[in-house]
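With one protein chain removed, the remaining protein chains of the complex are shown where they sit.
After this line comes subunit A, so read on.
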């Protein structure tokens, strides 16, 4: 029967998809580059050396990978529940604010490592609340999560600016460059020669494993999937679609909040306006490229992070703008959507 799929067939199908997507995306980008008179080979080697040319450079890739992977984990929950959590950027920002709030409270007299842990929890909670707020707007107010999330992103952006220029401003001077640096002991430990805190990598990997486990091996995960597939049928299975969706928003927002918290404790050591660095939006692309499945997410995150980090070299060696990495990422996603759409329409037609 054609409806039953076995494992080797599935793997083969996926391998074919990946090949097709890469060919399409790379083909399109190569054509564009050739039309502009730029050698694709030069670009490739520049990007590669930029990303993995040295330990330091690879460290830079990892600093992008960690928050990107966390945002993707958050989005896996919400996409699975059939929700377009465009408000993820705001959830990252709120996570950063929640973490900063605790890190500034050094008067608590807690040991630094405990304080950092608590601060990340605060990031999880505040990101989760922000996601839950968008969920409540949807459940109670009938506001689509896309519009609610977009609105809350602007609110979050305004809130962080107000904090940085107002109550949390630097000693004597308010500056867009952010708050004062935290005390050294509140920086997450980064070994000499590293630019990324090993603990943050561990947190990201754990978050991914937990996300995968919850989504594929728990009743809750199955219910989230069911609600995403058909909210109308859910009550017949004793599932509340509104509450399940809200739970997914809270969990998703919480994990995005951890990404914001790590940006604060590991990367910038202060709160600054562009703290989310657009990782939330980039994560939307990653999850779409992964066809909303958990498995390929870490690898795609690594590729995207390498592109982002590698492209910093472009202006230096080739006098090209680094936004070329965005073009490549975008081409990949469009190619992927094309391939998935094509396959779906074939399946539907058969």
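One rule holds in what follows: a contact is a pair of C-beta atoms (placed from the backbone, for glycine too) under 8 Å apart; a residue touches a chain by one contact, two chains touch by 3 or more; residues count from 1.
FYI, contacts and distances are computed from a predicted model.
From the set "Molybdopterin synthase sulfur carrier subunit", "Simple sugar transport system ATP-binding protein", "Fe-S cluster assembly protein SufB" or "Sarcosine oxidase subunit alpha", the protein name that UniProt assigns to the chain left out of the figure is "Simple sugar transport system ATP-binding protein".
Across A:239, A:312 or A:337, the residue that sits in touch with the chain not pictured is A:239. Note on the undisplayed chain: of the listed residues A:57, A:138 or A:223, the one touching it is A:223. Contact residues of subunit A toward the unshown chain are 1-5, 217-220, 222-223, 225-226, 229-230, 232-233, 235-240, 349-350.
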